[in-house]
Each structure stands twice: as structure tokens, then as C-alpha cells.
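Missing here: one protein chain of the complex. Every other protein chain is in place.
Chain lettering (A and B) follows the sequence in which the chains are written, and residue indices restart at 1 in each chain.
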Amino acid sequence: MKGLALLLLMLCSLACAEDVLYLYNWNNYISEQTAARFEAWCRCKLKQDYYSDNEEMLAKLEAGATGYDLLVPTGNAVETLIRKKELRPIDPKQLPHFGNLHPAYRDAWYDSGNRYSVPYAYTVTLLGYNATRLKELGLPTDTWALIFEPAYLKKLKGKVTVLNSQRELMAAALLYLGHPAQDTDPLHWQAARDLILRAKPYWAAFSNSTYIKDLAIGNIWVAHGYSNDMFRAREDAKAAHRPFSVEFRIPKEGAVLAVDNFVIHKASRRPDLAHRFIDFMLSGENAADVSNLIGAGNPNQAALPHIRPEVAGETAIFPNAADRQRLSMLRDLEPAQRRLMSRIWTEIKVR
Amino acid sequence: MKRGFLLWCAALATYAFLYLPLAVVVLFSFNDSELNAAWVGFTTHWYSRLLADEVLLQAAGNSLLIALVSSSIATVLGTMAGIAMHRWRLRLLPFLVLTPVAMPEILLGVSLLLFFRQVLDLTLGLFSILVAHITFSIGFVAIIVRARLAGMDESIFEAARDLGASPWRTFTRITLPLILPGIVAGYLMAFTLSIDDFVITFFVAGVGMSTLPLQIYSMIKVAVTPEINAISTLLMGLTLTLIGLASRFAPELWRSKS
Partner (left out) sequence: MRAFSFWPKGFLQCFLKGDRLTRWLVTLPPSLFLVIFFLLPSLIMVAASFREPGEFGGLAPLAERGLTLEAYRFLAEDIIYLWILAKSFLVAGLTTLFCLLLAFPVALLIARSPKRQRDFLVLLVILPFASNFLIRIYAWIMILGPMNLLYSPVAVILGMVYVHLPFMVLPLYTNLEKHDPALLEAAQDLGAGAWTRFWRITFPLSLPGVFSGAALVFIPVLGMFAVPELLGGTGDILIGNLIKEQFLDNRDWPLGASLSLGLTAAVLGVAALSAVLTRRRTGKLGAGT
């Protein structure tokens, strides 16, 4: 009898205490193939919840979200999480593949010495466009004026979408006005708001994801969005043999670079698994997936040989040194600035 | 005669307005097309995909557990409140019981979020959802129980007391059996409210804990797929069965709602 109970217990400890790694991640940021390969390799389960905005992720954590081992915040959110003492230091000894990272992406301003964060992938917020149409219309493709100047917008009425994200849209407007993307001067913000309100009547929608499909179908000719999404729109249009091509470029006024990092939450119950996951993702072959399948830029040098040439050669995905000069990262806002920004955003939407 | 005809037409239009959208949902749950736009062919594919969806099943399990526990506790507390409000002239209790029923749900959700995080420093999850659901269900149970008591003849209780029954005996032997249908109706009501609630749960659930409505919400937000139609159809079938049972055992359920 006792033996049976013991056996049952052992069985249970095998089956019940299954190793699970909880990941709070961006939508569509780790391909299913990669996740499945990791699960097979570590003989554990990877469970993911998703967010579509850093602000959303931070707010949900503040509102009591717990139970995650790993998060994938952008640089500015990493800084906030570090100052908030929400993160667990990374143990470099458990990451033998750390050396694969390109030096340019180590030691970022938000986490010098990479004590808490390991870069995973990066994207640029830029303009995607229907190259065939814009050529017909004789419009430039390398400037934010395309979505802000009524002179151009007159030819594009109802064919433009912008991101439904207060920070990204304001950054684009600030850059076009000649201010830095992370500017916090209230007067500049007001000027940016007025610029946006002037252009808004010409826009079709504020959209965070549908522009991929709409660009590929041809409903939309210009979209403000992320480089990885534009990549997908271009692939989709190609695959569907559309009579036009989708292209994307970094505007000459500059753009926002978002470097997304793996960080371990301080309450993680499985830091061992979290480290194994990060190191797994650092190996060249696995790291290449996020570029090959999702079209994100890659801070991993060992991944480059595994990345398809048409992705690796795309300067809007892998900006060269000169382009990198024009890119800047956002910084998190103070409470009073957040309040003002939210009001400006409300005005933008309602007016 | 003509007027009666017009009335019928207008009423029929309203009934159609009520049922057509749901019929569309049910119909397209059997449609063999990912796009949900036009009828292609019959399939039960979406149902089998649903039953293989671990996350969804887990959420459904959570919903069921929360509904069972919260409606049980709410029924006990709500019955007490209903009896108290019927029996004595109270000031505070009616206010406490009726206000959460009348308030927009978002206010209760937000104030509970503040309370749990700022005062109790609680990790949101099962407990916070349970407490929130009990809070908004008590009022509904109390109202139904009180309505049942109000419709009863006081003289029975007096007769019992005159015959020497103790208050406790009067309660267990007379009051309780008489208001039992009301309590059952209240329980079912609380159960339905809990398993259905979206707004309040949305604020007090945190992220790790999911219920079926929360899961449906994120499915609708992320992508509109026929799986949502399938789960909707299943849920409608379930509530229909529950209502059928309820109206058989306690016809008060939907009469006292009005």
C-alpha cells in the first residue's frame, strides 16, 4: 500500500512538476518554430502572454501582473524596470553565448555592463509605402513630410495609416519639426500636436497591425509602422503577385530605434530555465530566426551567416553606420509628462 | 385590428433585432472559411480546434471554479442581507447592497483595483476576482430573496411563534423552505453573473489569471476567427440549458428580475 502511494507520488513529481517557463512577450516576436525547438531542447514548456505596447506592459505589471520569468521590454522600459528594482541580475556565467552579441548593442545607456538585460532584436519605426503608386504620383519616399504635409497628403487622402501609439506618433512629428524624438518641451509637444491635427483629416486610420494586410492588398499606400511589419507586408505582396511592390525606408529626418531585450523578473521562480532560454536564443542559428521569419534587425553577429541575404541586405532592417546616426531611442517619461502626453493624445484622437 | 397588426409588426422587428445577430454567430461557427465573410461550406473544424485549445480550456475551468465559489458565498451573504432588509428597518445595509447593483461596473472594478494594490498590496489573481464577484453578486441575491419574502404572508411566522417555536426553529422549518426557491434563483443569478462578468474581472484579474470572458475579449481584439463563433455557440447552449433548468426549478428567476 505504502509502496503504491510512493510510486504515485513519484509519477506525479515527474508529470505534475513539469518545467514551465513563463514569457511575457510582444505579439508575434518569437516564431512558432523557434519556440517548439526550444521546448524540445530543454524538455520544458514555454508559455507566452502578449502585449502590443511597452506602456501596456508596464501598466499591467504595476496593476499586479506576476508570475512571469521573462519579459521582452524595449530599452526605455528596461531602464524603468531597473530603477523600479523589478529585475533580477543576469548571471554571465550561465550565458556562454553572450559573446555573440555585436559590441554596438552591448552596454546600452539604459543598462551599462548588461547587468540586467540581453538584447534580442531591434526594429525601426519608419514609413512603408506602395512604391509603384508613389512613383506614379511623383512623391518623395524618404521624409516624414509624406504623412504630415497637406501638399503631399492631398494626393494620398484616405490612403495613409499611422501608429496608434502616443509615443511613436509624437516622435515622428517631433523629428519632422526638427526636434529630437525624446524631446519633452511642452511647447514642442504642442507644435507636434498641431502638426498631427492638421494632417489627421487625410489619414484613413490609426492602426497598430492592420496596415500589414492593407499595404499588401493595396488599400493603403503609405503606413507609419515598424520595420518588421513592413518586411512582412512586402513578402505578402510578393507572394500574392501583386502588380506593385511594397518598400520601406528610414526618413531622412531620423527615426525611432527600439532595441528589445530579454530581462528576468525578480519574482521568477525558474531563473535557471530563464537563463537557459536566453542562452538558447543567443546561439547564432536560433537568433537568426527572428530576422528570417519576422524581419527584425539582429544584434547577434553569429546569426548573420544564417540570415537570408535579402533580409540582411535591407538597410531599413539592418541600418548601416551612417543610418544609425539618425536613429534614436525613446526615454520613459516622468509622471507629470505622462499626464500631459495622455491629454495631448486624447485631444489628437477626439478633435 | 389594424393597430394590433402594426404593434405586432413593430414587436416582431424588435425580436428580429434581438435574435438575428446571434443567429449569424451560430451559423458562421459551422462555416468552412477562415475569413468569416461569406458562406463556404459546413464544417465542425472550429469546434475540434477549440477543444484542443489548452489556454481556452484552462480559462473555462477558472471561470467555472470562480463562479461556483463566489456564487455560493454570495448566496449565503445575500440571503442574510435579504432577510435583514425585509425584517428590520435598516439604513446602512440597503445602501451597501443596492449601490453596487446600480453603479456602472467600471467604478467598482477601478476602486477594487486601487484597494487591492494600494492598500492590501495584494497580488491580483484568484482571490481578488472572487472577492469582486461576491461583492457585486450579493445585491442581486438579496433583492430576489427580499422580493420572495415580501410576497409571503406574515401570519405564518406569527403562528409558528405563537405555537412556541424558537426563532431558529421557525427559520429552519418555515422561513427557509418557503424562501428556498428565491435562494436557488439568487444562486443561479449570481452564478450567471459571475461566469459572464467581463468589466470588473478585467480590472482585478492581473495578467496571469484568465477567465473565459477575458479570453474571448483578447480573441476578439487580436483577430476575428470562427473559433470565437464556436465558443459563443457552445456558451449560448450552456446558458440556455441553465435557464431551462432554472425556470423549471424556480420560475421566480426571471419573473423577479422584472
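The definition used in the following text is that a contact is a pair of C-beta atoms (placed from the backbone, for glycine too) under 8 Å apart; a residue touches a chain by one contact, two chains touch by 3 or more.
Everything quoted here is computed from the prediction, not taken from an experiment.
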item	value
Residue among B:Leu18, B:Ala52 or B:Leu163 touching the omitted chain	B:Leu18
Hidden partner chain, touching residue among B:Gln58, B:Ser72 or B:Thr135	B:Thr135
Chain A residues that touch the omitted chain in the full complex	53, 55-56, 58-60, 62-63, 80, 83-84, 164, 205-206, 334-335, 338-339, 342-343, 346-347, 349-351
For chain B, residues in touch with the removed chain	3, 7-8, 10-11, 13-15, 17-19, 21-22, 24-25, 28, 36-37, 76-78, 80-81, 83-84, 87-88, 90, 92-93, 96-97, 99-100, 102-108, 110-115, 117-119, 131-132, 134-135, 138, 142, 166-168, 172, 176, 192, 196, 198-199, 203, 212-213, 216-217, 220-221, 224, 228-229, 232, 235-236, 239-240, 242-243, 247, 251, 254-255, 257-258
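As a convention for this text, only the chains that are shown with their structure count from here on.
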item	value
Centre-of-Cα separation between chain B and chain A, whole angstrom	40
In the complex with chain A, residue positions of chain B that touch it	113, 116-117, 122-125, 128, 203, 206-208, 222
Contact set on chain A toward chain B in their complex	22, 24, 27, 49-50, 60, 62-68
